[in-house]
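Excluded from the complex is one protein chain; the other protein chains are retained at their positions.
== chain A ==
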Amino acid sequence: MYVAVKGGERAIENAHAWLAEERRGDPSVDALSIEQIREQLSLAVNRVMAEGSLYDADLAALAIKQARGDLIEAIFLIRAYRTTLPRFGGSAPVDTGRMTCARRVSATFKDVPGGQILGPTFDYTHRLLDFKLAADGDVPDADTRSAEPTHVPHVTAFLNREGLIEDAPADDTPPPDLTREPLELPASRALRLQALARADEGFTLGMAYSTQRGYARNHAFVGELRIGSVPVEMDIPELGFAVEIGEIEVTECETVNQFKGSKTEPPQFTRGYGLVFGQTERKAISMALVDRALRWEELGEDNQGAPAQDAEFVLYHGDNIQATGFLEHIKLPHYVDFQSELELVRKLRREAGAPPVQEAAE
């Protein structure tokens, strides 16, 4: 006798209760605090802030805790929260030239005004497991030097002075916002950059890597990579001027790309640009490479049919919240569709003269 599929409600309640228990893990082990996650898993926190498009380290840490460390799930929690927040207005563009740099490297010049600062990077660590960390987490204090609050000029500005790199004139057009307007194509560069800034790190990395391997290769040099905090200012209409409302940490990457020139453009270096919340340099470099690849049309380059040149492909598939939702929805029941397919396949098989399947038990 068939028992109708009842009890969805209880099943969901029970699943949630079990999930909560699994999330906590062995209760004899101390629970993680939000502060511990924020301070000790800060790169995970940064990724969640960047792809969640919400700069709030405590909320990102909470989301990571709630999501059991599943970062895409954590990003989802942040996005769903962010969309409910009222908009007070937009900030003035941040001036990354005023950044207090924790890290700043240029791959194109041995030394640059403002200096090269390695900062807290994994770059030259040997990837050997540090078993001391398993025993105790104490670290000796690092040497310190006070940040010089001077203007740190952008490396690409030096090239620009000679006209060797394409100009990037300031543009005060308010950028479009894909979180408030449906994405429509063709997308302006500002819109593409917004989409890339919140796109999945893995997807962006894969796209960028494909350009390096020859799918729309554009010979990128890291002109400059800088990480640090910048002040955020907002125009207050009642005051009539902009006031500083806080500071955020960002990673900015400017690539310098070869360009042989086209019918309309003289030979000069071209630019790719990446700007991402927090210390997220893999993402920022990837973003700059993909940005540059997507610019083929405005630079008069050939369309090589490479995935990274295809704005529709990149913009429609880079968002991990959209992607994961649709991918995982195939877990939902589909018996109605499947039933109709069953009928169809049976009918086609019957007509093709296939022997009928043996019914039930022998």
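Worth a mention:
Keep this in mind: contacts are C-beta pairs under 8 Å (C-beta built on N, C-alpha and C of every residue); 3 or more make two chains touch, one makes a residue touch a chain; residues count from 1.
In the analysis below, contacts and distances are computed from a predicted model.
One chain of the assembly is not displayed; among "(2Fe-2S)-binding protein", "Alpha-D-ribose 1-methylphosphonate 5-phosphate C-P lyase", "Gluconate 2-dehydrogenase subunit 3 family protein" or "ABC transporter permease", its UniProt protein name is "Alpha-D-ribose 1-methylphosphonate 5-phosphate C-P lyase". Among A:Ile12, A:Ala31, A:Leu133 or A:Val243, only A:Ile12 touches the chain left out of the display. Residue A:Lys347 is the one among A:Arg68, A:His151 or A:Lys347 that touches the chain missing from this view.
Not every partner is drawn; the one left out touches chain A at residues 1-2, 4-9, 11-12, 76, 79-80, 82-84, 86, 179-186, 312, 316, 321-322, 324-329, 332-337, 339-344, 347-348, 351, 359-361.
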